[in-house]
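With one protein chain held back, the other chains of the complex are shown just where they sit.
Chain naming follows the written order as A, B and C, and within any one chain the residues start at number 1.
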Amino acid sequence: MVSPINPKDWLLLKHIVRFGDIDAAGVIHFHHLLRWSHEAWEESLQIYGLKAIDVFPSSVDIHHYIDIALPIVHCEADFMAPICIADELEIQLAPLKVDAGCFQVKYAFKRDERLVAHSLIKHRAINGESRYPCDLPEDIHRWLEASSIGQGVSSL
Amino acid sequence: MVSPINPKDWLLLKHIVRFGDIDAAGVIHFHHLLRWSHEAWEESLQIYGLKAIDVFPSSVDIHHYIDIALPIVHCEADFMAPICIADELEIQLAPLKVDAGCFQVKYAFKRDERLVAHSLIKHRAINGESRYPCDLPEDIHRWLEASSIGQGVSSL
Amino acid sequence: MVSPINPKDWLLLKHIVRFGDIDAAGVIHFHHLLRWSHEAWEESLQIYGLKAIDVFPSSVDIHHYIDIALPIVHCEADFMAPICIADELEIQLAPLKVDAGCFQVKYAFKRDERLVAHSLIKHRAINGESRYPCDLPEDIHRWLEASSIGQGVSSL
Partner (left out) sequence: MVSPINPKDWLLLKHIVRFGDIDAAGVIHFHHLLRWSHEAWEESLQIYGLKAIDVFPSSVDIHHYIDIALPIVHCEADFMAPICIADELEIQLAPLKVDAGCFQVKYAFKRDERLVAHSLIKHRAINGESRYPCDLPEDIHRWLEASSIGQGVSSL
């Protein structure tokens, strides 16, 4: 779980590193950074005002069928400095619409103003049934627009 | 992933501990044992001859709808000795039908003949749509019967 | 990551369920509940005023050697109701000193006042080098005492 720093800013979040994320070398086991990135994206959508049930598939509520899926087609991460237990990380999100059916989010992880890692996750919209590419859902489109205009509250 | 020791024995499996399972104390981060247990159960069903697509829900193949889900209602684990990187663990499964709609599997983890941990996972069958309790699926019932008769090949 | 509901109450925390915690059956993949429990424990210690670096081993800062480790000897969980994406769960911790070298924490997970799952994790203190049992560290002892007196702020 990632939590907001300012409840009105959907692009600046916080994550505290926990024991289970650290490996026997005493630093983050690398792929957890991508888990935190995805959780930060979910947190961002929620703060902006979107409901998870409108964005993510859920086989429990069959009356709430999502017809557009947003599978990840690419992800990457770079590590600049050791990330250790109890580190309080600030996560700055930079979303970008790539084309009508594709968007990416860059995540910068800072500790005490210093960049310790960054990541990027790219999603492509597909029809959930046919699995053919399609346009981004309206909700995601609005979040991308709002994010690019104001870059969240953080840039004000 | 868990792999078979004897390709005909669905109740005796093997797991090698990897770096990402170990925390900064140098031993297994506890909840991974329950992940290994579930993977061992899946491996067991596969060796016995069941197909995952007939047992587990999958929202990708909508023509292959599973009407009975097997959610976990209880799990537990005990740790007797440190489990470290590269440990080759033998996993012995002991499945048991609890009642018409419920079964459990005990997992004993041994290293060099010594018990280092054990776990237990209990599943209850429910109708995937109504979420009401129901009888176990026929496939699981057969696997339970075969496992209790011979306790796999391992008891021969 | 788990976050506080009231920054002065170290026994009542919050967790929002994210997409990666949910499996193809549309509900929590069971063992994540134990990860959340451990993270809630870490969050509790932090709110109470303890530093992770004084409790958890870290091979990065070799000048900060922890001589007492607190390995988990038992864990368990029960699931009463489906836990789904975006669920806001309240986590109530009930720590208990079992004996001079052992303590446990019960975790109750509620959604809208309803208990949906609970878990229990039991730790035993050992000397980090000899791995022989020893008394609980002073910090943990204080946290246990304070928690049992007031049950955190939540019981006031």
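FYI, a residue touches a chain if its C-beta (ideal position, glycine included) is under 8 Å from a C-beta of that chain, and two chains touch if they have at least 3 such contacts.
Since the model is a prediction, treat every value here as computed from it, not as a measurement.
K.L.:
Which listed residue (B:1, B:80 or B:100) would be found touching the missing chain in the intact complex?
P.N.:
Reading the full complex, the residue touching the unseen chain is B:1.
K.L.:
One chain is left out of this view; which of A:78, A:99 or A:138 touches it in the full complex?
P.N.:
A:78
K.L.:
If the hidden chain were put back, which of A:20, A:57, A:95 or A:137 would touch it?
P.N.:
Of the candidates A:20, A:57, A:95 or A:137, A:57 is in touch with the missing chain.
K.L.:
Go through chain A and note every residue touching the omitted chain.
P.N.:
Output for chain A: 24-27, 30-32, 34-35, 38, 56-59, 69, 71-79, 82, 121, 128, 131.
K.L.:
At which residues does chain B meet the chain that is not included here?
P.N.:
1-3, 15-16, 18-20, 22, 24-27, 35, 38-39, 42-43, 46, 51-53, 56, 58-61, 82, 84-86
K.L.:
Tell me where the left-out chain touches chain C, residue by residue.
P.N.:
19-20, 22-24, 26, 29, 31, 57, 59, 62, 85, 129
FYI, only the chains that are shown with their structure count from here on.
K.L.:
Please tell me the distance, in whole Å, between the geometric centres of chain A and chain B computed from their C-alpha atoms.
P.N.:
32
K.L.:
At which residue positions does chain B touch at least two other chains?
P.N.:
As it turns out, chain B has residues touching two or more other chains at 24, 26, 31, 57, 59.
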